[in-house]
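Take this structure, written in structure tokens, and hold onto it; I'll ask about it next.
The complex appears here minus one protein chain, its other protein chains still in place.
First chain written, first letter: the chains are A, B, C, D, E and F, and each begins at residue 1.
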Amino acid sequence: MRTLIFRTAAPYLTSLMLLFSVFVLLRGHNEPGGGFIGGLIAASAFAILGIAHGVHAVRRSMYFHPMAISGFGLLLAALAGMLSYVFRVPFLTGLWTSVSFLGVKVDFSTVMFFDIGVYLVVVGAITSVALSLEEREDG
Amino acid sequence: MTGEVADMAGAMITTPATAADWLVIAPVIIPLIFGALLLMFRHEMRWHGIAALVGLAALMGAEVALFARVLEHGPVSMTMGSWLPPFGISFTVDLLGATFALTSGSIAFVCAVFTLRDIGVTGRRYGFYPFMMLMMAGVSGAFLTGDIFNLYVWFEVFVISSFGLLILGSEKAQIDGASKYAILNLVATTLFLIATAYLYGIFGTLNMADIVRKADGVRGGAPLMTLATLYLLAFGMKAAAFPVNFWLPASYHTPRIVVAALFGGLLTKIGIYALLRTLVMLFPVERAALADLIGWVAVATMILGVLGALAQSDTRRIFGFLVTSGVGVMLAGLSLGTETGISGAIFYAIHSMLIMTALYLLAGMMKERGGSFSLHELSGLYRNSPFLAAIALVLAAAVAGLPPASGLWPKVMLVKAAMDASAWWLAGAILLSGFLTTITLGRVFLLAFWRDHAGGHETRGTALPLLGYAALVALTVPIVVLGLFPEPVIRIANMAAAGLLHSSGYVGAVFAAGGGS
Amino acid sequence: MSGESFLSFCVTIALGLLCLSFLLTVLRVLRGPTLPDRILALDMLVAIAIGFIAVLGIRTGFSFHVDIAIALGLVGFLATVAFARFVMSRGVTEKQVPAKPRKAGSKTSRRRKR
Amino acid sequence: MLAPILTRLLKHNAAWVLSLAPLWIFSHFAGMLGDVAGGVPVRGGLEWIPSLGVRFSWYLDGLSLTFALLIAGIGTLIVLFSGGYLKGNEHQGRFFSFILMFMGAMQGLVVSDSFLMLFVFWELTSLTSFLLIGFDHRREPARRAAVQALIVTGLGGISLLAGLILIWIATGQTELSGLLAAGDALRGSPFYLAAFVLVLGGAFTKSAQFPFHFWLPNAMEAPTPVSAYLHSATMVKAGVYLLMRLNPVMGDTLAWETVLPLFGGATLLVGTLLAIRQTDLKLMLAYTTVASLGMLVMLTGFGSDRAIEAAVLYLIAHSMFKGALFMVAGLIDHETGTRNIGALSGLRHAMPATFVAGLLAALSMGGLPLFFGFLAKEEIYAALAVGGAWASIAALVAIAGNALMFAIAFAVGLKPFVGPTVKVPRRTHEGAMLLLTGPLVLAIGGLAAGIFSAVAHRLFSSPMASAIAGQSLTVDVSTVPHLELPLLLSGITVALGVAAYFGQARLRGAVASLLEAIGWGPDRGFDQVMRGLVRFSAGVTRIVQNGRLDVYMTVTFIAVALSILMPMVVFDELPTISGLPDPWFYEVTVMIIGVIGLGAVVYAKDRLTAIVSLGIQGFAVALLFMLMGAPDLSFTQFMVETLSVVILALVMTRLRLSVSDHRPIGRKLLDTTIAGACGAALGLLLLKVTQFPFDETLTKFFEKNSLVIAHGRNVVNVIIVDFRGLDTLGEISVVMIAGLSILALIRIRSRNERRPARRKENA
Amino acid sequence: MIVLLLDYVAGILIVIGAIFTLVASIGLLRLPDLYTRMHAASKAGTLGSCVMLIALAVQSQDLAISTRALAGVIFFLMTVPISSHLLAKAAHASGCRMWPKSVRDDIGSSVQSIVKTTQS
Amino acid sequence: MEMVLSILVGLFFAVGIYLMLSKHVIRILLGIAIFGNAVNLLIFTAGRIERTAPPIIPHGLETIVGPVANPLPQALILTAIVISFSFFAFLLVLAYRAYQEIGTDDTDGMRVAEPKGEPLPPLGY
Partner (left out) sequence: MTLYLSVILLALAWAAITGSFTLPNILFGVLIGGVTLYLVRAHIGSLRSFVRAGKALSLVILFFKELILSAWRVAILVVSPKMDLKPGIFAYPLTVDRDFEITLLANLITLTPGTLSVDVSDDKRTLFVHAIDCSDPDATRRDIAEGFERKIMEAFR
């Protein structure tokens, strides 16, 4: 939309919302949230950017095609489950490990990558929907 | 972090999962991963066909191995996430699931061969192969899962993928057909979900083996009759049983022919599979009480289906109605509920998967050689394409239940089972529907192949569509082989039916892993 | 009155007031008369819900309510933006403007957007 | 299968090579004659489908063997004849393969021991005959005849299958050889009558018994070799074979002895009358075939020793003379270009050999002494002239029929050859060697069999009759006339026949006017039924599949309401209403908001109001989840509801839609009733379910292990990504595919709308 | 003691917030046109929610929750004016009429002219 | 409480189905959305209602203590919501495309795949 106020504010709001979406994603295991909601928030963020600056702006900022991101998300989630194969446990078994980083113990788990996969699928798919709807026949 | 509190052995499976165990989930993972990759490399269109073939070949390989394993060891099970059943989601594969999965995988492979020439740039760019892959993931998941809510999820996966396949091309009729298909299918799957919600409310569990164990305990107090009827409706709708079969004839003639072939082969059969799984395995007592209702539904479905076929001019619509009619035949087996009846239904389902796919591919080839789908316009194919005519004849015989093709034996089994149960009307309807099918297809052969109208379509070019023929032959050969040597399949169907009726093997496979609770 | 019981008293009062606000706002959604009025009322509903959630958060002591409130603010914003965009290209009601000029108008607004 | 290749190599001369196959079969079976005639059936078999009790088993007694020999023998001649007849036809190879396939099927049929195997071959003969009758597929009458044959015999096929399975159920036998010993069990079974009717359905359609006789003359659309083979010697006799085969187990009952003679006699009369009516040689023969089949059925029905003997003799004789006559007719057609009896005369000069064959065959068909036909006729009369009203009527029918057949025999075998030479469409000369072999061999065979009837009887007819009767029969036959009642009847027949031969024209006129008076026959009925069937189907389909989504939805939801309410009522699964609810005031408020939202969606005057109201109810549901301890749900519901509304709005931006949702009042009432019933049903069932004690095992497990094993405090999320992660994997697949489908939906435009400026996506 | 005090403060704040919210919804009902209603919603409504969130921040003894609640407040203050602006602009541009008793409309002329030119 | 929710669920279903019986695709879609909500509430209620607390393990504890809402139906509903949202979006766009192609959202007018008054197939042979 051609309004200066919105166009100026939109990118900041977008990055703020993306930040929030990452927060929601990462804390999902202990509090409400998780990949799906995070993904929806991120998609909303891109939708805001799209409404303000047009479809091309979003495409440029996402770099990859949203559906490719979505595909990657599914792949990631599936591979997170497949890692169990190496450890000779059934599909999608949660595997955990901790890494110390700057004195902080950070937990890595297949479950987390699974959730990130969910996030990416949702971001990609919903953004793709929003973009294709925004896009005009003649645009 | 809190190891001393955790009761690992009481919560998780501790025995290691071997590669052979992974076979039960492989038919889902393989197409899923291939689908994701194909989507990521959506623009590398030259490789799509090959990649899809490789993926489906791998899928088929896994299913063959799985089938062999089930045949050898009886039902096998794996519970995801290492959780003890019924807490995690179990994939439990008995002979029924393995057989259906294998057949569907093979059909998908054949269809993929057909697509190599049929799917153009636009179709590839907008995800034909990812749709197909994900549909196969959904279909395999539906056949293999041992958890009823998970079954719902796989249903949705293949349904949404089928939407995608259905609309690729965006023709007017496609969009219209897809609208009806999508809305009615959504209602159907939602009914499934509703029924599952009630089921959960009653049993407190979703694992089908667990439900089997608990069913006798709750019978009497819980509204199981109503629940069973609701499942009958939901899956009946998926299977396209009268009076909720509208979506099928409204849509199957609209997409690309190979998509219709895939649908004709797979979709209704999943409904049948789910009906067998729920009504026979989970609610046998309720199924028996509903047997007459199912029987009448079966009769109406098969007769109205074939009458619908008689009334059509478009070959694809004819075949669509014939799919419905076949569903009625399988429902007859469900209504009977005896081992022979169910075994007949299973055999018929296998036959139906092959034959319906083949019929649509045939319609595609007829269009290619004869320039139209309409009986008003088709002509002279017998002269132009004698080989196609030969295949058409075999396929027609197969649908009508005539020798030397595969349709005869399941029909014999079902008629025998119906007569054994003194269900004369059911036997009569099965035979009558076969007869009406003969008329329908006899007319098709007459009009499209034998007739030579003046000014009929002249086949352009002489290049034979080799891939198309290859796909057709790949389906026709097993149809004939099943017609000539049905014994192995009958035996498998019998074993599958027995496994369904006496589900202790199934339950045992699930809870063997760790005793369960 | 202890702090806790005072708080719970206030919570009850606040919830009551908020419920009343909900109902009044819903009334505006129903009454319209124009689309922007309804959108505004919907936006207001979101604002009330945020307050409602905050009060519930105080009542239950769970922290997650804040996140939901924030997310609600976000999506409420998104909804209003989308509706505004819709109003921009379609007009305030469906009936008010005849179809043809509206089409032209909406096209223009599309172009203007870029 | 090799036939087309061979034919491509050898042209029509391939017939010589191909005929070796049936000849070999013939000699193979002939080798068994000794054993079988001695009363020792040849049996054998392989396991085929043990699960269904189907063995690939054969059983050759006198009956099967005679049939097998006829099939192979006449088959050999037919192959030769076709070699000449279809000389130059581009599809001759295809023809050969069809006819050999047919022959195989027919052989299989008669030698099968297992029921289902018999049925398989039975149906194969139908299928192959479909191909043969429609061989000349560019002509509509040929196509019609083919499909007619397919349909009529197909109807019989299903009837037969039902009958056979019923016999299987009644006796527990799956093989004829076993069944032969179980006749009493079958006759005593309550299924007997049903099985009898069903089997008859199969036999009568196949053997063209009145009123199913019409397909056979139409099948004359096929090339003459086919007519000669299928409709004289083989396929049509399959029905007779079946009846004869089952005579020991199903015969000897009132039903059998009433129905068979009745229909057989009727067929005999109708067949001969219609035959007289014709002027086309082939059609005349075809109708006499119908008549002869009637005769056979009638005789089989009588079931007395003599009747069976007569049937056997007549069957063998008929196969030979009818085959010969058909080929003669074909020869005439082939050489002169016409088959119209009126247009043919004086061919004896041009076609002497044909004349000989025709005359010999006619003599046999006319039943004159020394010929095998005579033998048969004598036996017929001997069998029927036993006194009693029933037999007397049958005898009269037989006399009338035979007399007319006599007339037709000579009309075909004599009339075209005598008299003055007339001009015919083609220049006439004698047929080629390939063409002549068949008729001559058969015609002479008829004479030879008559002359050496003792041998023929010992080898063929006696064992065959024994097999039919189910016990050893010793009836002596001889072609030397004895002065008894049968001879007298024969004499009457001949006299009448001669009269009919000369009074043909008048008779033809009489029958024609009779038929015109009736104005309808099963043949026209067939067309009416077919059209009616299609129209009826279209009518039914228009009702059950009428293309309207609202009707589909209405039916679906009626089904929903019924499938919940009916079992709840019938099986007494209704909930009890008890216990006072205790909602908090803000819960009530939220629910009220939800309900208001619902109402607003329904009553909204325009879609946009409806969409906004939709937002309200979704919003209320989300709040409700929040209040009920489901923050994750609430969170997701808020997001999803909003996004739904946003997408709705985005889409609405691009639609220009009419405004109102006007439904007529009746429709409104109906919809309200259905929706209300569904709502009530689903609500009641939910209440019932929640009144059942709940098993919390799973829930407790998740709560217990969520943190300590799965490392997550939010149990819901742990379920989503760990305990039930596979659901989520499926779910995101759905999301991904939905995104892709929407992309495809929007991007792909149908051809007619595709714009040149369709732009490439950037990615 | 502090905790007790905070409870009181929080209690008072939520009631104030709820009152503001209620007032905003009354305004939404009573005010005559869209633009005036927007004043009620975007000010009283926002303030009400923010006050209640602040109450939550005050009452919670968890720093994380408090900071998050305050972050939420700031976030609303960032988004509400933008959405109000967009809605007002869109409504005005698409011809949503002002209350007849409105005293002036400075953009009236210019916007109307834009609409007119695009329509012709 | 289950009783109140059962009634509410029944109402949601009734309204959703009423809308789905409409001839206008957009109304059908609204009906589907409501139908979906009804199903979610149904699943929720079927797992029994416990209004006290969400199933989140508080800090300092290792398992849930005391009554909390049943987490399993919530997880199921989450999956169902996501799926029904995907379907809803698809159907919406489909309806939009149908409108573009066919020019109406009235299902009476959507008769391309199964046209009105289709001719009979050839009656001859």
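Quick notes
As a working rule, a residue touches a chain if its C-beta (ideal position, glycine included) is under 8 Å from a C-beta of that chain, and two chains touch if they have at least 3 such contacts.
Since the structure is predicted, the reported quantities are computational estimates derived from the model, not experimental observations.
On the side of chain A, the interface with the absent chain consists of residues 3-5, 7-12, 14-16, 18-20, 22-23, 27, 49, 52-53, 57, 60-62, 101-104, using the contact rule stated above. Of the residues in chain E, those that touch the hidden partner chain are 20, 23-24, 26-27, 30-33, 35-36, 38-40, 42-44, 46-47, 62-68, 70-71, 77-78, 80-82, 84-85, 88-89, 92-93, 98-99, 101-108, 110-111.
The working rule: only the chains that are shown with their structure count from here on.
If you compare A-E with C-F, the chain pair joined by more contacting C-beta pairs is A-E.
Taking each chain's centre as the mean of its CA atoms, D is the chain most distant from chain A.
Taking the mean of C-alpha positions as each chain's centre, the chain lying farthest from the centre of chain B is E.
Chain B and chain D, compared by their mean Cα positions, are separated by 27 Å. Averaged C-alpha coordinates give centres for chain A and chain D that are 61 Å from one another.
Our note on geometry: chain B versus chain C, Cα centroid distance of 47 Å, whole angstroms. Annotation for chain B: residues 2, 5, 32, 35-36, 39, 80-81, 88, 127, 130, 149, 153, 156, 160, 163, 167, 170, 172, 175, 179-180, 183, 187, 194, 198, 201, 249-250, 310-312, 443, 446, 451 touch two or more other chains. Counting partners per residue, chain A has 1, 6, 13, 30-33, 36-37, 41, 44, 47, 65, 67-68, 70-71, 74, 78, 81, 91-92, 94, 125, 129, 133 as the residues that reach two or more other chains.
With chains as nodes and touching pairs as edges, the resulting graph is of another kind, matching none of line, ring, star or complete. The full set of touching chain pairs reads A-B, A-C, A-D, A-E, A-F, B-D, B-F, C-D, C-E, C-F, D-F.
Chain D makes touch with chain C in their complex at residues 585-586, 589-590, 592-593, 596-597, 600, 606-609, 612-613, 615-616, 619, 623, 626-627, 631, 634-635, 638-639, 642-643, 645-646, 649-650, 652-653, 656-657, 659.
Chain F contributes residues 1-24, 26-30, 33-34, 37-38, 40-42, 44-59, 62-64, 68-72, 74-79, 81-83, 85-90, 92-97, 99, 101, 105-108, 110-111, 113-116, 120-121, 123-125 to its touches with chain D in the complex. Listed in rising order, the residues of chain A touching chain E in the complex are 1, 3, 5-6, 9, 13, 16.
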